[in-house]
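Would you mind keeping the following structure in view while I ask a few things?
With one protein chain withheld, the remaining protein chains of the complex are depicted in position.
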Amino acid sequence: MKYIDEYRDPLLARNLLEEIKRKATRHWTIMEICGGQTHSIIRNGIDQLLPDSIELVHGPGCPVCVTPLESIERALLIAAKKDVIFTSFGDMLRVPGCSKDLFMVRSEGGDVRIVFSPLDALQIARDNPLKEIVFFAVGFETTAPANAMAVYQAAREGIENFSVIVSQVMVPPAMCAILSSPDNRVQGFLAAGHVCAIMGYEEYEPVAREFNVPIVPTGFEPVDLLAGILKTLELLEEGRSEVVNLYRRVVSREGNRFAQETIRKVFEVRDRQWRGIGLIPGSGLGLRPDFSRFDAEKKFNVTHICASESPQCKSGSVLQGILKPDACPAFARECTPEHPLGATMVSSEGACAAYYNYHRNAYSL
Amino acid sequence: MCLAIPGKLFEIFDENGLKMGTVDVNGAKTRACLEYVPDIQIGQYTIIHAGFALKIIDEEEAAESLKLWQELIESGAFQPDDDLSSADSL
Partner (left out) sequence: MTIAPACPLPLMQHETVQMAHGAGGRLSQTLMQRVFMPHLHNSFLDLLDDQAKLELPAGRTAFTTDTYVVSPVFFPGGNIGELAVNGTVNDLAVGGAIPLYLSTGFVLEEGFSLVALETIVMSMASAAQNAGVIIVTGDTKVVGKGQCDSIFINTSGIGTIREGVNLSCCNLKKGDCIILSGTVGDHGMAIMTSREGLSFQSHITSDCAALNGMIGKVLDAVPMIHAMRDPTRGGVAATLNELAHSSSVGIEINETSIPVKPDVRGACELLGIDPLHVANEGKLVLVVPADCSETVLNVMRAHEHGRDAVIIGSVVNDHPGMVVMRTVFGSRRIVDLPLGEQLPRIC
């Protein structure tokens, strides 16, 4: 596959690893923000190949994991309603609420459907004018343009039987929250390449300066990740707190301005709860007043629903890079993909699920 | 967080007033919204996420970084004939 296979070249990967080993003079802690990168790192065993001096910690960049419990609970309530067709990316169906997930709602008669694109949900709304179609609009900046377009297009076409539960979050405020934490151990970041494809990397420059950390936007393939780690390491060794873009085939400094424009038309910045972490100011997006009629939480009057987490779940610490998944007392015991306590054990991007699937008993390998 | 996969655009069409296209991902063909890459030409590669083309892949930049990496291989510790799959070589 063009633009994939070149970046899975084992020879290149091994030479990058050698360079990493050669250049690391001391212990460094690097966080990959994005859950997709975590998935790729664990799946390809990159963490096993790195020298002990490079510690990767896994960041909160998984929209499924950080969607607050109360959003899930509200989604479950709406999905169970008669005359509602609830649409979602496949990722959200197994995420546990307090006592159920969307699969269980479906098994109880809810009409829950998986879509690949938010526009598919809009098509279902066109095809079913007598039903209410609700789309679970989760995502980071990468998915925001797609979700925004569905709402924008619904308004343009006057599709009034369509609404969205918005759980949109943004990376830079989360990075700042992690760096401001007294427990922070992160010394450098791999920034999420596809988030930067939309937003560019300009907004990371002040973060790098303020917190004195190097930030390297990179891709998701093993070679991209290793090259990103190598670059972060070089910047750390040289004491340079800069943003260096290693995903140049996809990321530019300014990002995709067409996409940014639609995001701004439909959404405005809000404070946002992150599941397991808490409130991060200015870290989320909500519908602008012009589009508030597409707000499913208002339409179905569920804004009062609140919920609290299982005290056993340490996903907040995992998401902030303070705790490794297998250091959690519940890991692979009370908490498994079949019976998850928190969302990090559900999403294929969730650090706990990635550890469980590819890493469990790693010591015996 | 964001699975986005490269594909080659081979068809552009309009649907409900939106610029759409068909993208070939290694032989699997899927639809994608092209509203955010209005300048895209048939034959260009783009990355697809949630049914949307996010960005046209910059072929020159891709070739440039591959060239840099090729130099790394040429001066690197591992050469094409080495057994890379063996754990012993780690």
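In this document, chain identifiers A and B correspond to the written order of the chains, with residue numbering beginning at 1 in each.
In the analysis below, a residue touches a chain if its C-beta (ideal position, glycine included) is under 8 Å from a C-beta of that chain, and two chains touch if they have at least 3 such contacts.
Nothing here was measured: the structure is a model prediction, and the numbers come from that model.
Chemist: With the full complex in mind, choose from B:C2, B:L34 or B:A62 the residue touching the hidden chain.
Modeler: Per the contact definition at the top, the residue touching the missing chain is B:C2.
Chemist: Quick one: which of A:I20, A:I124, A:A174 or A:I263 touches the chain that's been left out?
Modeler: Hidden-chain contact among the options goes to A:I124.
Chemist: With the full complex in mind, choose from A:W28, A:F89, A:F189 or A:F294 the residue touching the hidden chain.
Modeler: Checking the options A:W28, A:F89, A:F189 or A:F294, the one contacting the hidden chain is A:F89.
Chemist: Looking at A:R43, A:K81 or A:K131, which residue reaches the missing chain?
Modeler: Considering all chains, including the one not shown, the answer is A:R43.
Chemist: If I consider the whole complex, including the chain that's not displayed, which of A:I114, A:C306 or A:A327 touches that chain?
Modeler: A:I114
Chemist: For subunit A, which positions touch the chain that isn't shown here?
Modeler: Missing-chain contacts on subunit A: residues 1, 4, 8, 10, 13-14, 35-36, 42-46, 48-49, 62-64, 89-91, 93-94, 113-117, 120, 123-124, 139, 143, 222, 337-338, 347-349, 356-361, 364-365.
Chemist: By the contact criterion defined above, which parts of subunit B meet the unshown chain? Give residue numbers in ascending order.
Modeler: Listed in rising order, the touching residues are 1-3, 5, 7, 22, 24-32, 48-51, 84-87, 89-90.
One rule holds for everything that comes next: only the chains that are shown with their structure count from here on.
Chemist: Distance from the CA centroid of subunit A to that of subunit B, rounded to the nearest Å?
Modeler: 21
Chemist: In the complex, go through subunit B and note every residue touching subunit A.
Modeler: 1-6, 8, 16-18, 25-26, 30-31, 33, 35-38, 45, 47, 49-52, 54-55, 57-59, 61-62, 64-66, 69, 72-73, 76-80, 82, 84-85, 89-90
Chemist: Can you name the residues of subunit A that touch subunit B in the complex?
Modeler: 1-4, 6, 10-12, 14-16, 18-19, 34-36, 49, 61-63, 89, 116-120, 139-140, 142-143, 145-146, 149, 153, 156-157, 192, 194-195, 197-198, 220, 223, 227, 246, 248-252, 256, 258-259, 262, 349
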